[in-house]
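Omission of a single protein chain aside, the complex is shown with its protein chains in their original locations.
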Amino acid sequence: MDQLLSVGVDGIIYSAWLFTAALGLTLIYGVMKIVNVTHGSFYALGAYAGASLAGAWLARGYPPMLSYVVLLAAALIVTLVVAPLIERGILRFMYAKDEVVILLITYALFLILEDVIKLIWGVDPYFVAEPYALLGSFEVGGLAYPTYNLILVVLALVSGLGLMGLLQSTRVGKLLLAVIHDPEVSRAMGINVNRYYLATFSFGSLLAALAGSFTAPTVSVVPGLGVDIIVLSFAVVVIGGLGSLPGAALGAVIVGVVRSLSVHYMPQVELFVIYFVMAMVLAFRPRGLFSLAEPRKI
Amino acid sequence: MRRDRTLVLVGAVLAGVLVGGAFIPQWAMFIVTIAFAQGLVALGLMLLLRAGLVSFGQALYYCLGAYAAGALGRFVGVADIFVQMLAGALVAGFAAFVLGFLLAKYRGIFFGLLSLALSMILYGLLVKNEALGSTDGFNILPSTLFGIRPGPQWVRYAVMASAAVVSFLLALIVHRYLRTPLGRLAPAIKDNEIRVEYMGASARYAVHVKYVIAAVLAGVGGALAATTVGHIDPEMAFWTTSGEFIFITILAGTGNVIAPFAGALIYGAIRTTAYDLSPNTWQLSLGTALLLIIVFLPEGLWSLFKRHARHP
Partner (left out) sequence: MKKSVLTLVLALVAPVAMAQNVKIGVVTFLSGPAAAPFGVPAKNAAEFVVEQLNGGHAPAPYNKKGFGGAALEIVLLDEAGSTTTQVTEFRNLVQRQNVDLVIGYVSSGNCLAIAPVAMAQNVKIGVVTFLSGPAAAPFGVPAKNAAEFVVEQLNAGSAPAPYNKKGFGGASLEIVLLDEAGSTTTQVTEFRNLVQRQNVDLVIGYVSSGNCLAIAPVAEELKKLVNFFDCGTPRIFEDGKYNYVFRTSPTATMDSVGAALYVKDAKPNAKSIAGINQNYAWGQDSWSDFEGAMKVLVPSIETKTSQMPKLFAGQYNAEISALLSAKPDVIHSSFWDGDLEALILQAGPRGLMKQSLTILTTGETAMHKLGKQIPDGTVLGARGPFGPYAPNNQYNKWFHGGFQKKYKDEPNYASYQMAQAFLGVKAAWEKAQDANGGKRPSSEQVAAALKGLTFEGPGGQVRMAIGDGHQAIMETAYGQTKMQGGKLTVVNVKRYPAEKVNPPEGIKSADWIKNGFKK
């Protein structure tokens, strides 16, 4: 019983982390139809910015409780600098091109950003461990978990529900839904689609940076941090159905729980369990779990 | 009948490689051979791309081909380069034939991501297999040709020449295939699949056939890379390997069956130059070079030659 309980808790923590990381990807794909590899770069940028800013904050002896705000600010700053630069500077000239060509452009940008990060921060790891232990621990089924993990869950809930609310109950959100459905008609109706693209790209990237900066206290921030997260986020998003927010949530929970089950009961298969789930889901639901019917254009 | 320019072009390039190739230094022969291996994979991807399909998992067949060639040497003791390529083709082709029943109904991003998942599963299985050396992989026997092991001065040239002959032979077959009714269906599937079905053709069948051909090409490429490099490991199935192939394909453009080979060679040249000139920031150089090419030559490098051809 205790073990099942810890499977559940471990699964939820992992799902929350995955969901925050994957949310921006599905948003950007849903609106702009871009398979955005730079998502990994923003994750890494967020982690570096979070670790170095929060590290500097704590090193000066400022109140450690506020370091969580610093993590938030770090993600915001780094996204506001880089995301508009990429969208306005390069991507907006490319929207007419094939999906795969844009994918490759984001891949080239990802390579460039990897080295830019290295030039700015060097290769030495950055740590900011204090925020992880600061809030103490809670106990489930006899196992201690740092309370910080709850922050990750809260972050996932807030960003997921917030984005959902934004889309469904505000004017901006409804206009955005129109853009998602048909950018050409939206443009004809007088919606400034370009502005929505800029906002979407920045917001989606911000979510990646947030995931990075809030992961920073639990890991060592090193080069190559953003590579694995790309494919992992994709798996989650595809399982749920590309462009669907509830889908991403469900995908994250499935992956998180399945992974946690395998770690506890069959540690040998952890390596490919995620891809196995992805292949199984796609084999039976070719467009993911929450997919919309696509209009047949004759 | 109009003279087939591609036929002449392929013949000329092949002759150029066979004759001129003997005079280039060995390290360059190696780069050219690897370009043939990667070009074959890219040729298959080009075939799929013409039908609007992008496989993010072509490394699956590349790796299968390599392991088929490796297994031949390890368990049977055969290192003949042509037998290895044949084995790679058969294993990859068979796997694609089976998986094709599943994949042929997928389109767009879902086709890409399902193929990615499949290649990552192979990666996982190989990593778990400690008998095959896990991630370290294993070395394979030095290549022989029809039972003869060329001397150290000639082995690079022999492998390169064999690669050139096989690659261009396959390229010509693909070229012929593109002119069959089934081959000509590709752009139609890309543009509008429903119309294709209304005409009475089966898009699913056409995609399945293309998928198998692409896999056979990738399998041969994998076997060729294995015998050239002399070592194989599961990383050949990793998604970054697939990414490299897609890059080469887009870089080359879909204009001609020669294009993927040229693309692979230029990609290799750019990469090795970047490694050489900026060991600390080669990703930056590589990324910038690739970005510039895509932005300024969106139709791929082949468009350079096409325009020259149109205005003689």
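The letters A and B name the chains in turn, as written, and every chain counts its residues from 1.
As a working rule, a contact is a pair of C-beta atoms (placed from the backbone, for glycine too) under 8 Å apart; a residue touches a chain by one contact, two chains touch by 3 or more.
For clarity, every value in this text was computed on a predicted model and none was experimentally measured.
Colleague: Out of A:V123, A:V154 or A:V185, which touches the unshown chain?
Modeller: Here the residue in touch with the unshown chain is A:V123.
Colleague: Which candidate, B:G77, B:P152 or B:P181, sits in contact with the chain we can't see?
Modeller: Per the contact definition at the top, the residue touching the missing chain is B:P152.
Colleague: Of the residues listed, B:L86, B:A225, B:I258 or B:I294, which one is in contact with the missing chain?
Modeller: Among B:L86, B:A225, B:I258 or B:I294, only B:A225 touches the chain that is not shown.
Colleague: Applying the definition given at the start, please give the residues of chain B touching the unseen chain.
Modeller: Output for chain B: 20, 23-28, 30-31, 34, 127-128, 130, 133-139, 142, 152, 155, 225, 229-231, 233, 235-236, 240-241, 266, 268-269, 271-273, 275-276, 279-280, 282-283, 292-293, 296-297, 301, 304, 307.
Colleague: Which chain A residues touch the hidden chain?
Modeller: 2-3, 6-7, 9-11, 13-14, 17, 114-115, 118, 123-125, 127, 129, 132-133, 137, 142-146, 149, 215, 217-225, 227-228, 259-260, 263-264, 267-268, 270-271
FYI, only the chains that are shown with their structure count from here on.
Colleague: Using the average of all C-alpha atoms in each chain as its centre, how far is it in Å between chain A and chain B?
Modeller: The mean C-alpha positions of chain A and chain B differ by 33 Å.
Colleague: Where on chain B does chain A make contact in their complex?
Modeller: Per the stated touch rule, the residues are 49, 54, 102, 105-106, 108-110, 113-114, 116-118, 120-121, 123-125, 127-128, 192, 194-195, 239-240, 243, 246-247, 250, 280-284, 286-288, 290-291, 294-295, 298.
Colleague: Contact residues on chain A for chain B in the complex?
Modeller: Residues of chain A touching chain B: 35, 90, 93-94, 97, 99-101, 104-105, 107-112, 114-116, 118-119, 227, 231, 234-235, 238, 242, 268, 271-272, 275-276, 278-279, 282-283, 286-288, 296-298.
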